[in-house]
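Yeah, one chain of the complex is gone here, protein chain that is, but the others are all in their spots.
The block that comes next holds chain A.
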């Protein structure tokens, strides 16, 4: 749930990158840190890793200001994907406003995707959230690898879900990362605007919300993502 403190006119939103182990959640966040140039961007905090695997979580704060002086912040988190860190996953997931599900495209990882998705559904329920109403984007990562499931096959499977179309990505190469993030921002805006009247009270419309939070830095080729 969004954290709004009226005395500071500050609205903090929480987006969680969820998915099976080694699907590239931290890579997504690192790429966003590199590629994005939003109005305000904090340090990427990579909390603790062992053999390059997340133990706690990673966090990247970004933000913008509305015409009303609204201090809007987005905190992007990753969860540890390994099965044994379920209680950490649950703690990070609690009070989330949006979820990016990062799946692994490799043929032999489809079971793990399904298990992680089931775990997401279960943990959302435990922290009092509903997967059907929570803004979510689904990314299939690692398209650059051989032996991946064909895109039209994946799109077919997910066609009837609220999360279609899926976003294909190769996070390591920075492809599809911003597009995934923008898809999530777009879905997130609908819910947040409903509750906080971003457009009416703070002069932030949908386009501004998405663009100002996902503005690319100069290093990226303009228009490559859309």
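Basically, a residue touches a chain if its C-beta (ideal position, glycine included) is under 8 Å from a C-beta of that chain, and two chains touch if they have at least 3 such contacts; residues count from 1.
We take it that contacts and distances are computed from a predicted model.
Not every chain of the complex appears here, and the one that does not is recorded in UniProt as "histidine kinase", selected from "Ion-translocating oxidoreductase complex subunit E", "ABC transporter permease", "(2Fe-2S)-binding protein" or "histidine kinase".
Contact with the chain not shown here comes from a single listed residue; of A:92, A:154 or A:177, that residue is A:92.
Among the residues A:42, A:118, A:156 or A:203, only A:42 touches the chain that is left out of the figure. The hidden chain makes contact, of the residues A:25, A:73 or A:202, with A:73.
Against the chain not displayed here, chain A makes contact via residues 14, 40, 42-43, 45, 47-48, 56-57, 59, 61-63, 73, 75, 77, 87-88, 90-92, 94-95.
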